[in-house]
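Here the structure comes first, spelled out in structure tokens, and everything after it is commentary.
What you see is the complex with one protein chain gone and the rest in place.
Going in written order, the chains are labelled A and B, and every chain counts its residues from 1.
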Amino acid sequence: MISPHAPILMILLPLSAAFISPLLGLISGKLRDIIPFIAFLSALIMGISMLSPVMSGEVIIYELANRSPPIGITLYIDALSLFAAVVLLGMASFSALYAIPYKQGDKRRGKFYTLFCLQITGITGVMLTGDMFNLYVFFEIMSVSTYALVAYNRKKDSAEAAFKLLTLGGVVSTFILFGVALLYAQYQTLNMIDLASRITMTSVDVISLAFFLVGFGFKAGIIPLHFWAADAYPAAPTPTGMLLAGSFKLAGVYLIARVVYMVFGAMGATSPLLATLGVLTCFIGVMMALIQHDFKRLLSYHAISQLGYIIVGIGLATPLGISGGLFHLLNNALYKGLLFLCAGAVFYRIGTWDLDSMGGLSKKMPFTTLMFLIGSLAISGVPPFNGFVSKWMLYVGSFEKEYYFFTVVLILASVGTLSSFLKALDSAFFGQLKEEYQTVKDVPLLMKIPMGTIAVVCILFGVFPRLPLTLVEKATGAILNTSIDVGAYNLGINLEYAYWSPVMMALVFVFFIVFVWLTFRTGKAISPKSKRTEMAEDTYVCGEEDYYVHVGGSNLYYGLLAPLSRFYQYLKSEHNGLLQNYAFWVVFTLILMIAYLWRVI
Amino acid sequence: MAKSKSKTASGENEPSIIVKSVARIMFPLAFTYGVYIFVHGHLTPGGGFQGGTIIASSIILIYLGFGSLNIPESLTTALESLAALCFIGLGCIGIFKGGNFLWNAVGLGEAGTLLSAGILGPIYVVIGVKVGTELTAIFNNMRRKDHEY
Partner (left out) sequence: MNIDYLVVIIVFAIGLYAVLIKKNLIKIIIGLSLMEYSVQYFLIATGYVAGGSPPIVDVPLITPNTVVMVDPLPQALVLTSIVIGLSVTALALSIAIVLYRQYGTLDITEIRGLKE
């Protein structure tokens, strides 16, 4: 049973929630807190109800005001749109549920809910629209509410991050508008399907393509357009930060796949460029993450790095590559969301983000520690979690396409990710408990539900990857069928699972865990506070009565990073917080893309 | 010219007598002109956004002239949200009557008269109200001195 108006309702429900919530806020506060969650959940249900016809290959076109294209505005829903929209609305529902207890102490939270609903309206509209200018309008709705949400806390770093994001984002939106204007000037139509059939790549089209690539790459966070991300993700409130880092990448990647691949049909020309940029992003993201000592900033650099994987996948332009990229997009939304939620939970209880001042929280917050552990293992690509499946597809895909160097860099980045998360785990959760943290408790139930559900889904997708992969394959089919005109791709038989079996991996992992636990139990615990019985120990601890051992967050990998110090000097000098510097990189990327595409097309 | 330099209760310079009298004369004219623009949006150039901006600038004129106007924030919030919900409701009329969103479900009158062009007239009125209250609220917010940080 699908309502014929399901597409527009997916956009209208969060939009009405954005305006109902201030009215309800004048009456009662508690009722207003639940409105975003209900709205996103109902939009998600609308999206799921459209899954079955779209998955069998049918494309739903919904004409606004009953005007048919090329004059009217349409909503265009195929497998790729629905995949992206459903993932996004699911994560948004989790975030809304998490925000209810997290923001309880905030008196201004009515505005937060309104902005949140508007943001989700914008991004859902971006995913579902079929008209280029409508795309620009929804892109702007999403961007402007993001600027306002990043500045929500009105502290020093929030305002600064928001201003830089706004300036760079405004420049980039102007580029996108310029691209749309150039397309309109050439072809007098704005409908995506119409444009796709009419585009011949003249030189003006090449400039338009470069503008779009810079615009959508900025939103996704590709190097060298990523400078805003590390400032903005920590500055936003945690429910928003979770969505920004995990799910808004969806917008950038979806737009690249839709506009560059499908409207322009430029897959052959742009995919080497995208693959190269993806590898660079991946590598530099991990490198910067290794030297962070602020919890959320560390997670943000990892988000940038994971996006590199996704872009490499999209840039491979083979069925395996694109499926791997899209599946990694889904997984990234899941485990990045989980990691941000855990970081937010820690902040909710102890009030600081600094890794050097945390320690030993696993004794007091066991649930959060377990969630963070699952998230770290998933993001590093350890079987049997979902990260391993998508990364494996990416490794095999890039290997098959003979990008051997890229495969090596991807694997190295995985190693870097794992080491960086070991550092975060050790600083925040393991080690000895500090004196002032003796009284913290674990988080309330409404925050545990989203974290637990996402963790379970991570494990589920890792052990049974067939479940989400059917959806991902249909989305890949939508991309490839529309931009390459070669018969029908027979997806679903080329994905290589012959080398390993997910269920076997899960059993091995469980066995390993049991083995470690048994070993741990049979040893004797050494308590650091036990009374010392021998005077001889006094010499070793310099006569201290009590000693406290903790490896700070930034000191763990000193031996590894010291030889790379000149490379790090350059990186740090580029990330110097100067807006002019970031804007120069944006313009430089634009010129680089125009130059590259001019030679190739 | 007698320019008073006395201070108002909020500590700013009180506006001079020219600004006050001009504001007093111009406010109803500008307000009516703004309403005229968005009511006749489907007949003459203009429409919702332009009319709303003129209304907001007339209210800003009152601010500049008197400096002590205090519009409660709950009023502007309520008006804005109601106007936006009316816009969505107008669009949904089309859904209830069998078409798609924003369909012209009411009859198109005779071209050139006031009651014509389907739902476009009421949409312009709603947008005009919303933009007017919204810009007023923005200006109200910017000049408030008691921000909580």
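Here is the rule we use: a residue touches a chain if its C-beta (ideal position, glycine included) is under 8 Å from a C-beta of that chain, and two chains touch if they have at least 3 such contacts.
Fair warning: this is a prediction, and the values are worked out from it, not measured in the lab.
*Asks:* Which candidate, A:Ala17, A:Ala99 or A:Val144, sits in contact with the chain we can't see?
*Replies:* Of the candidates A:Ala17, A:Ala99 or A:Val144, A:Val144 is in touch with the missing chain.
*Asks:* When the complex is taken as a whole, what residues of subunit B touch the one chain not shown?
*Replies:* Answer for subunit B: residues 44-45, 47, 49, 111-112, 138, 141-142, 147, 149 touch the chain left out.
*Asks:* Determine and list the subunit A residues touching the chain excluded from the picture.
*Replies:* Touch set of subunit A with respect to the missing chain: 133, 136-137, 140, 144, 147-148, 151, 154-157, 159-163, 166-167, 170-171, 173-174, 177-178, 181, 184-185, 230-231, 288, 291-292, 571-572, 575-580, 583-584, 587.
In this section, only the chains that are shown with their structure count from here on.
*Asks:* Return the distance between the CA-based centres of subunit A and subunit B, expressed in whole Å.
*Replies:* Roughly 39 Å separates the two chain centres.
*Asks:* For a test of understanding, state which residues of subunit B touch subunit A in their complex under the given definition.
*Replies:* Residue list for subunit B touching subunit A: 74, 77-78, 80-82, 84-85, 88, 91-92, 94-95, 99-104, 147-149.
*Asks:* In their shared complex, at which residues does subunit A touch subunit B?
*Replies:* Subunit A residues touching subunit B: 5, 8, 12, 15-16, 19-20, 22-23, 26, 62-66, 107-108, 154-155.
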